[in-house]
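I have placed the structure first, in the form of structure tokens, so that the comments after it can refer back to it.
A single protein chain has been removed from this complex, and every other one stays in its place.
Here is chain A:
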Amino acid sequence: MAGAGGGGCPAGGNDFQWCFSQVKGAIDEDVAEADIISTVEFNYSGDLLATGDKGGRVVIFQREQENKGRTHSRGEYNVYSTFQSHEPEFDYLKSLEIEEKINKIRWLPQQNAAHFLLSTNDKTIKLWKISERDKRAEGYNLKDEDGRLRDPFRITALRVPILKPMDLMVEASPRRIFANAHTYHINSISVNSDHETYLSADDLRINLWHLEITDRSFNIVDIKPANMEELTEVITAAEFHPHQCNVLVYSSSKGTIRLCDMRSSALCDRHAKFFEEPEDPSSRSFFSEIISSISDVKFSHSGRYMMTRDYLSVKVWDLNMEGRPVETHQVHEYLRSKLCSLYENDCIFDKFECCWNGSDSAIMTGSYNNFFRMFDRNTRRDVTLEASRENSKPRACLKPRKVCTGGKRKKDEISVDSLDFNKKILHTAWHPMESIIAVAATNNLYIFQDKIN
């Protein structure tokens, strides 16, 4: 069933019917800050799902192989590996602590039996190799079974070690550490389609790395002004094109996106394309500048479109049209009149992410009160769903939620003032081929699957 569902689903033809599948994480009301999930990412096949948290840990879930007999069960995700990726560090020169929070995880395409991923905190990027070991060599000549060296006089015969099966052990080892290249906080990493290079972006610079070389990186974008007092914008996200290895985009805090072509010059300060939507003067408000800051930019799988997320909306851009986006979807427009309060409680600075589905027919992003929103690009329909423990019965369908903006509140609607702004969904991921989504709600990871009728 899982094979028949999924990627072949015609775009917009079926209405998604999302059902609860699993939830990972503690149920306690008291959430330790170190357990708050800070990034979620499926690998290229969708079999592995990696999460990073504020405590610097990476947890990888693997999808179980489905039993052929039970047609209705889809593979469940179970813990595959857990390791401490980053530790808190201290910069003695600047007297600053470097947080161990994992900002981004990006998988590398699989080339052999092992899996590779890049994880980054504010300053350091690490390449991790996750490999399985299910055999053990036994019968060494010089060592005992427990590893102690044998007394040479006791060795009377020569034997060849043989491999014996053992319990599966998943090991994660850091293969490369890319450090000391960023003065400001790293906000994005992106693996190039050539599978050899990747970029890392901080507030003012973007560096290009080779996966094999750790002591050198090339600076390809630098928007630091000569006089820092003239600073007006920072880089907020950056990504490589999924197919063209010379093209990258980066978004800014002013709501603009620049597309750069690395073939034009070594330093891509001059953009090849500049995407900006003219501001609507009627919607200008006190906080317009800060809510126009783009928090995430993602290319579509096809490479023709890209999507940007600012505080109140998601916009889909055609790479061939720089003047305005082709689609704008309002995520939580009811918050526009509450911006002052959101500024007071710091929620206005939240950085939401967004993601495409495998066929680029739908997009998803998070909101408050553990709501997340999905927009079908073909049918132009959108839905608000909630990730909560109450809706966590196995295979229970999620009921669409509605936020009432004023006036009479209908049954099952929730009013804007009752929204819980501590419960925010900043990170979501969509399986690259099937209709499976992973939604990070503070310290819990919810996995929902689409019920195919």
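Quick note on the criterion: a contact is a pair of C-beta atoms (placed from the backbone, for glycine too) under 8 Å apart; a residue touches a chain by one contact, two chains touch by 3 or more; residues count from 1.
Here, contacts and distances are computed from a predicted model.
**Student:** Given the options "Electron transfer flavoprotein subunit beta", "Immediate early response gene 2 protein isoform X2", "Origin recognition complex subunit 1" or "Fructose-bisphosphate aldolase", which would UniProt use as the protein name of the unshown chain?
**Tutor:** UniProt lists the chain left out of the view as "Immediate early response gene 2 protein isoform X2".
**Student:** Decide which residue listed in A:175, A:338 or A:402 touches the omitted chain of the complex.
**Tutor:** Counting the whole complex, the residue in contact with the absent chain is A:338.
**Student:** In the full complex, which of A:85, A:253 or A:388 touches the chain missing from this view?
**Tutor:** Of these options, the touching residue for the absent chain is A:253.
**Student:** Footprint of the hidden chain on chain A, which residues?
**Tutor:** 94-99, 101, 122, 184-185, 203-204, 228-234, 236, 253, 285-287, 289-290, 293, 337-347, 349, 416-423
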